[in-house]
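Here the complex is missing a single protein chain, while all its other protein chains stay put.
Labels A and B are assigned to the chains in the order they are written; within every chain, residues are numbered from 1.
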Amino acid sequence: MTLSFPTMPTRSASIGHLRHHMLRWIVLAVLLAALILLVVQPLGWILYNGLHDDDTGLWTLGNHRQIFASAALMKPVLNSLLLASAVAVLSTLLGVPLAWLVARTDLPGRGFIRVLTLAAFVTPSFIGALGWILLAAPNSGWLNVGWRVVTGAQAPLMNIYTMAGTIFVCTIYTVPYTFTMVSSALDEMAVELEDAATTLGSGVMRTMITVTIPLVMPAVLVSFILSFIQGMTLFGVPAFLLTPSGTLVVTTKLAEFYQLFPPALFLSAAYCLPLVIVTGGLFYVRHKILGRRQFVTVGGKGRAGRLIRLKKWRLPALAFALIVPVTAVLLPYVAIVLVSLSKAWGLGPVPSNLTFHWYRWAITENPETQRAIVNSLLYAGVAASFCVLLGVIVAYIVERRLLRGAGLLAVLVTIPIIIPGIVLSVGFFSAYTRPPLNFYGTGTIVIAAFVATFLPIAYSQAGSILKGISPDLERAARSVGASEGRAFTAITVPLMRGGLVAGWLLVFIPIMRELSVAIFLVSPKTNVMTTLIYNYKDGGNYEAVCATSTLLLAATLMIVLLARFITEGVARRRRNAASLGEVP
Amino acid sequence: MTTLNRRHILLAGAAGIAASAARIVPASAADDALYAAAKKEGSLNLYWGSYEQKTIEEIRDAFKAKYPGIEVNLLRQASQTVYTRLRLEIQNDAVQCDSLGTTNLLHYIDLKKIGAIQSHKPTNIEKVPEAFRNLDPDNAFTVGAISLTTINQSSKVASPPKSWQALLDAPWAGKITTGSPAFSGDVASWVVAIRKKYGDDFLKAFAKQKPKVGQSNVDTVTDILSGERSVGSGAPFSYSLAQKVAGNPIDVTVPEDGAILNLGLAAVPTKAPHPNAGKLFTDFLYSVETSQILSKNFWPTLRTDVPWAEGRTLQSIKWYRNPVDNLAAEVTEGIAKWKEIVV
Partner (left out) sequence: MSEIHVRKLSRSYGAYQALKSCDLVIPDGALLALLGPSGCGKSTTLQLLAGFDTPSSGEIWADQELLSSPQKVIPPEHRGISLVFQNYAVWPHKTVAENVAFGLKLRKLSRSEVEARLNRALEMVRLGALRDRYPFELSGGQQQRVALARALAVEPKILLLDEPLSNLDAHLREEMRFEIRRVHDELGITTVYVTHDQGEALVTADKVAVMRAGVVQQFGSPEDIFEKPANTFVASFIGSNNEIKGVKEAGGALRVGPTTLRAEDRSGVAPGQPAVLCIRPSRLQLCDATVPDNRLDGIVKRSAYLGEYRDVLIDLADGGTLRAFVAPHLRPSIGESVSVHLPPTACQILDAPQ
C-alpha cells in the first residue's frame, strides 16, 4: 500500500494553531458580550437597586438589614422555603417514576400521558389555580359539592385555600419539569447499562433503583432544584390560594411591595437576596453530590431500545401515571373550558348558557388577542432558540472545562432563574431603556428578558445532556483532523439533538406561560398572551380568561407536537436511509 | 359580541338616553386646534388602569373613530403597575406615556410634586359633576373615572344586608367575601372610610364573621358566582352590575350608610412624546361618547347630562369620599390594622 504524506503540511500546523485560537477567542468574546448584555447588566441593576433607599435614592445597606431583622419580612421567606421544599420533594417523587414508566415500560397510553403532562407544563399555574378554585373551594368546589351529595357529609372533602392545597397545585404544575428532564435523560441512556444489571439477576425495580435512577441523577438533581425554584418564584398560585388565610410567601410579599405607595422597588430588589443565597446553597450541594463522578451514558458504543414489561403492575402503574394528567389537566380544564363556553359563567353549564362567543371574539374579532397570540409564539420561539444556543455553548465550555473560571460562567447564567420575574422586569427596564441600548417598547427587550430568565433551564438541560456524552467522541473527531468547532457541530450537536429538542421545549413552554417578567416590558404592540389574560382576570372577565387560556394551551401544544413530529420525522428518515443502505 | 351588545343597547334605551346625545357631536373649535396638533404627533400611548379592558377598549375605539389619523396604543394594566412603569420611565428618561389613568390620587400628588405631569384644563370640564371638577387648582390632573364600592350579593339572597353595619349581623357569619386592602386600592379606600366611620371595632366584629379575603375586589364577584360565598363587602359596583346584565346571578346593594366613592384620575406627563394627543384624550373623557360608553358598561358617567345605566345618578346614591389630606398615612395604617385584626 502506498500512502502519501504528510496530509497536513508541517508549516500549516502553526498557522492552524493560530486560527484555532482566533476562533476560540471570537466565540468567547461574542458569548461574553451576550452574557454581559443579557445577564450581568440587568442583574447589576438589581444589585444596585437593592443597595439604594426607596425614599431618598441614596446608597444604603438598610434594605438588607431590614429584611433580615424584621420578622414580618422573614416569615414569608420561611413560608416560601416550606412551599418550595415540599414542591421539590413531591415533584421528584411523582415525576421521576412517571418519567421511568413512560420512557422504559409498556405502560398503556404512554403517548397520551406524555402529551397531557406537556399540557400541564403549558398551563400557566395561575390558570391551574383558578381551575382548582372552581374544583375544590370549600363550599362551592365541584368536587366538594359532589362529595357532600354522595356522602351527606357537612365538612368539605378538601379545602384548596390552605398551604397543603397550594403545595398540591404548585406540585402538579411543576412535575412536568422533572418529567421532561428525567425522561429525556432516560431516552438518551444506553440500555446495556440496565441490561447489565438485569443479567446479574437484578429485578426490574431493583434495576431502576440501583442503576437507572443513579445514572440519571444529574437530571434528577437539576429538576429537583428547578422544582424548588418554581416553588420559590411562583406568584399566581400562592396569590390566589394563600391570600384568604393571610399567609404570605416571598412573591406575594413582593407584590405588596409593589402595591405600596410609593412602590418599594429597591426594597424588593434587596428581598431577592435570601432567595439567591438559598438557591446558591442548593447548587453547591448538587455540585458536592455529583462532584467529579462521571455520568457518561452515551459512550462510543451503540444502543438499542427495549421496553420493560409491567405485567400485573400495568393497572396500578397506570393509575399512578394518571395522577398528574388528571389533576393538572383534565379536571381543571373541564372547569376552564366550561367557563369559556359560557355566556355567563355564574349560571353554570346548562345548555342555554353555552356559546362559542369568546373563542370567536378572541380569534376573529379582537385584534389584541390576535396580536398577542402571534407575539407569544414569535417571542417564545425566538427566545427559546437563543436560549438553547447560549445554554449549549456555556454548558459545553463548563462541562468540557475549556476555560479557567468556567464555573463562574455557570453561576452567572444560573442566577436569573431565582430572581422573581417582577424584580427581573425592573432590572431589564433599567438595563434597556437608556442609550445606546434603548429597546424599550420593542419586541427585542421582551425577547432579551425571556432569554435571560430561562437561560438557566437551557443551560442545565444542555449540561445534563453533555454529562451523558463521552468527551472521547469529540476527541476522536479532533484526532482525525476536526477543529474544536467542527467536532462540536458534527459530533456533539447531533448527539445532543433529542435532548436539545426537549431542552428547547423546556424553555419555549415556560416562556409561553411566563407572566411577571414581561409586566413592565410589554408595550401595546408587544403584548403577550399571559399579560393579556392577567388583565382580563384583573377585570374579572373569566369567560375571556378561560377562552384565551384554552387558546394558549392549544397554540403551545400545537408547537410542541410540531416540534416532536419534525424531529421524529428526521430520526425516522435517517433510520430508513440506513436500512436502505444509502450513505447520506 | 352580539348578545351582550344588543342587551346593553336595549338597556341603554330603557334608561332613556336622549336620542340626540347618542350621535357623535362635532368637535369644537378649540378641539380642532388640539386635534390638528395631535394629528401632527401621529400617535397616542395610553397607560390606563382605570376601567377594565373592555370599557377602556371601547373608549379607545370611539376616540379613534372621532379622531382619525392618530394611532392609539393602549396599555391596560393594573393601576399600580402602569404608575410604577411611568415612574421607571421618568427615572430612566424614557417616557412613552401620553396619558396616565389610575385609580390612586396619591400617584398624581406625587407626580405633580416632581413636576412630572403637565397642566391642562379640558375645554369641556364644566360638564363634569361639580364635586369632581376642580380636583387640582393647577389642573395637573383631572377626574378619569368614578368608582363606587358597595355590597354585592348572590341573587339567591332574598334580603341582603342593607348597610356596612348590617354585615356584622349573625346571618352573614361565614358568608362574606372581600378583597385585600394590601392588593386592591378600592378595598383600601373602603377600609380607610369604614375605620373613619366606625373605628377598629368594625374590623374586629368583621373579623368574627370569618370573611374570605381574596386579592382584588373583583374576587368577591367570583366567590358569589361560584357559590363559595353569598355576600361581598367592599365590592365593585359597576363590575357587579355588568356581570348581572351578562346574565350572572348577582346583584348590588348600595349601603344605607354610604357607598365609598373613589376617583380615578387622568394626567399628561410633562415629557410625554405626544402631549397634544394626550390632552386631546383627556378632553375626550368628558365627551358625550365616553359617558355613553361608561353608562353602557355600568360605570358612573363623567357628565352630568348623561345619566348612568338603569337611570341612576350621582344624586340618587348616598356616597362618601375619603378626604385627601393625610390619605397616604391613613391607607398605610388601615392596611396595618387590617392585617392585625382581620388576616
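By our rule, a contact is a pair of C-beta atoms (placed from the backbone, for glycine too) under 8 Å apart; a residue touches a chain by one contact, two chains touch by 3 or more.
No experiment lies behind these values; they were computed from the predicted model shown.
Trainee: Which chains here would be touched by the one that got left out?
Mentor: It touches the following shown chains in the full complex: A.
Trainee: One chain is left out of this view; which of A:Leu254, A:Val324 or A:Ala477 touches it in the full complex?
Mentor: Once the missing chain is taken into account, the touching residue is A:Ala477.
Trainee: Which residue numbers on subunit A touch the omitted chain?
Mentor: That gives, for subunit A, the contact residues 1, 3-8, 10, 12-14, 16-17, 20, 298-304, 470, 472-473, 475-484, 486, 490-491, 494-495, 574, 578, 581-584.
To be clear about the criterion, only the chains that are shown with their structure count from here on.
Trainee: Need the CA-centroid distance for the pair subunit A / subunit B, whole Å please.
Mentor: Centre separation, subunit A to subunit B: 38 Å.
Trainee: Can you tell me which positions in subunit B touch subunit A when the two form their complex?
Mentor: Its residues touching subunit A are 1-3, 45-46, 52-54, 57, 73-78, 80-81, 83-85, 87-89, 91-94, 96, 104, 106-107, 110, 180, 182-183, 212-216, 218, 221-229, 236, 239, 243, 246-250, 328, 331, 339, 342-343.
Trainee: Help me check something: in the complex, which residues belonging to subunit A touch subunit B?
Mentor: Listed in rising order, the residues are 133-134, 137-141, 161, 239-240, 243-246, 255-256, 258-259, 261-263, 265, 343-347, 353, 355, 357, 361, 365, 368, 426, 429-430, 433-434, 438, 440-441, 519-520, 522-525, 527, 531, 535-536, 538-542, 544.
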